[in-house]
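What follows is a set of notes on a single structure, which appears directly below.
Right after this comes subunit A.
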Amino acid sequence: MTALTHSPMPAQVGLLAARAIKGTLRNPAQMVFPIVFPLVLLAVNAAGLDAATDLPGFPADSYLDFALAIPFMQGALFAALNGGQDLARDIEGGFLDRLAMTPLSGAALLAGQLGGALFMGLISAVLYLAVGVAFGVGIAAGAGGALVLLLLSLAISSAFACLGTFVALRGGTGEAVQGFFPLFFVLLFLSSAFFPRDLIEHEWFRTIATYNPVSYMVEGIRSLVISGWDGQALAQAFAIALIAIVGFLALSARALRTRLVRT
Partner candidate 1 sequence: MTHERAIDVAGLVREFKGGVRAVDGIDLHVAAGEIYGFLGPNGAGKSTTVKVLTTLLPPSGGRATVAGFDVAREGAKVRASIGVALQDVALDPMLTGREHMRLQGGLQGIPRAERARRGAELLDRVGLSDAADRRSKTYSGGMKRRLDLALALLHNPRILFLDEPTTGLDVQSRTALWDEVERLARQEGTTVFLTTQYLEEADVLADRVGIIDRGTIVAEGTPAELKAQVAKPTVEFTPRDAGQCSIAAAALAPFGEPVAARRDGSIAVRLESGADQLADIVRALDHAKIAVAHLALHEPTLDDVFLAKTGRSLEGAADGGTAEEIAPPRRDRVAA
Partner candidate 2 sequence: MTAAGTVARTRSVALSVAWRSVHNAFHNPAILLPSVLFPLFFFMAFAGGLSSVQNVPEFDYRSGYTSFQFAFICIQSAAFGGVFTGFAIAGDFEFGFARRLLLAAPNRSGIVAGYMIGAMVRWMFVLAVVFSAALISGMRIDGSLGHLLALLVLALVVSATSTLWAAGIAMRLRTMQAGPVMQMPIFILLFLAPVYVPLHLVAGWVHDVAQLNPFTALLETARGFIAGEPTKVALSAVCLVAMFTLVVGWARGGLHSAERAG
């Protein structure tokens, strides 16, 4: 009889989230790259594209202010990737089967899994905010805006983590998750993350960016940094994140049921 037998669901979630977080903390290399890489890219882009702020109609005086939203998105993507790979490893290594032998509920498994990714997402978001402020980025919406920014960032991390979980459960291998990862980046690069939508010259690119939900997530975060409280931008960002969470969670639950065929 395992310790999980009589655990209520919150305790099960706690156990699994703690395991996921411990796994992440014990492999610092796994944490360093996802946190440092977006910062390096931010620094490089801020210098490389600063000239763009001279264009008429560019919404910020410094490209750093404009681009600070990007690391939050990348941090969420990496958290999702790591979480997905951990889960895929559990599937490949048979650990998931071991969990299936316990009275663990599927919901607890998913929630615990997401807990690990959210922890990663939160740590990186706080760090990005601190680095941004340290380098002179003002949060236009103030301290309250900074809190909402972290909240939105967590919602976005959850959305991507749910997608990562789904891919892991469906694909069942680390390669499947890894292979899916570039798609995350395609979504980011083909959005308005690097340039304001109305200043994008090519019609086809502007159209893709307009239909790309990631644009609205980025614009939600960006609005808090460069323009203050923008109800519409925030509502769109939160709504898209929540829809993604609900949708991918439902898909994950279904994939989990297929994977954990228990009698």
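Candidate selection criterion: all candidates are chains of the complex that A comes from, given by their letters.
Observations on the model:
As a working rule, contacts are C-beta pairs under 8 Å (C-beta built on N, C-alpha and C of every residue); 3 or more make two chains touch, one makes a residue touch a chain; residues count from 1.
Keep in mind that this is a model prediction, so the values were computed, not measured.
This complex places one of the candidates 1 or 2 in contact with subunit A: number 2.
Per the touch definition, subunit A reaches candidate 2 in the complex via residues 33, 40-41, 43-52, 54-55, 175, 179, 182, 185-186, 189-190, 194-195, 199-202, 204-205, 209.
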